[in-house]
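Only one protein chain is missing from this complex, and each of the others stays in its spot.
Moving on to subunit A:
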Amino acid sequence: MSLTGAHADDAAIVVEGAQKRYGQKRALDGLDLVVRRGTVHGVLGPNGAGKTTIVRILATLLRHDAGRVEVAGYDVRSRPAEVRRRIGLLGQHAAVDEELGGRQNLEMFGRLYHLGARRAGERADELLARFGLADTGSKAVGKYSGGMRRRLDLAASLITDPQVLFLDEPTTGLDPRGRAEVWGAVRSLVGGGTTVLLTTQYLEEADQLADRITVVDRGRAVAEGTPDDLKRTVGGDRIDVVLRDARHLDAAAALVGPDAETDAYRRRISAPVADRMAALARTVRALEAAGIEAEDIALRRPTLDEVFLHLTKETEPGDFADEEVVA
């Protein structure tokens, strides 16, 4: 399977066979990833898939052991300075000075980007206004709310209008409003031609923002395509059955179909169907005959959640009942 179909000339990010080990642990195990210029690319994966590892390698914070890794046409290992001139980074954890104020932070970063003292100050004010932080005064960033800190972090990664922007789980831990704000900011960037690499555990986020998605599991790309492509890989329509009593889950799953997936927490069974109405009728009858009570039965299109579970299950069975991944 070739995941690297794009031509190198219009690629902002090229990762080929990247390997990274921490001691015995293989964090990246031959990862392939190509991101075209001016697109938003989602990297989707469960906890420990290697998302942060690849972002840190791309941002020159970590060295990979083997493979080819290029950003904006420059090798991250041999030309880190060229790469750093062209990237912005929003790491998984806040990368601002918590003891200083928001403006102090942005002005400091502006100086370090060699904007000059005056321009650094102006740029800080522009960004503060743009991210709704203009009235924070000299309050230390450590006292900001999570959403404010994230926005300041994002502002800091945009000081020089980077060609390539890395966002590592940009909205994890934010409330819906904070999330919407970050999404809005990302969308407005893309209009300006920035290439964005976005990692996330939220499938909705990838669906909303990304032009293409790479699903990563255990340090490897397990699928790549547009959100629609990926939904198609799981197949057509699905039937969902929610039971009144979770104890009947396995018995009911056997009745619904051979490929049925169960979710004990939601008391739900989900299975692909070929013949919509016939399958619905068959399922209702079978459950009735078995005396299993259903709370809800419905037909629907697959979601990215299912794509994700389907793909990551192939390599690591039974490990994803975990609420965070499913949510």
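The working rule: contacts are C-beta pairs under 8 Å (C-beta built on N, C-alpha and C of every residue); 3 or more make two chains touch, one makes a residue touch a chain; residues count from 1.
What we mean here is this: contacts and distances are computed from a predicted model.
Enquirer: Not counting the visible chains, the remaining one has a UniProt entry; which protein name from "Mannosyltransferase", "Transport permease protein", "Deferrochelatase" or "RNA polymerase sigma factor" does it give?
Expert: "Transport permease protein"
Enquirer: Of the listed residues A:K25, A:H93, A:R118 or A:R177, which contacts the missing chain in the full complex?
Expert: Touching the chain that is not displayed is residue A:H93.
Enquirer: From the list A:A66, A:L112 or A:A298, pick the residue that touches the absent chain.
Expert: For the chain that is not drawn, the touching residue is A:L112.
Enquirer: Residue-wise, where is subunit A in contact with the chain that is not depicted?
Expert: Counting over the whole complex, subunit A touches the hidden chain at residues 56, 59-63, 81, 84-85, 87, 89, 91, 93-100, 104, 108-109, 111-114, 140, 156-157.
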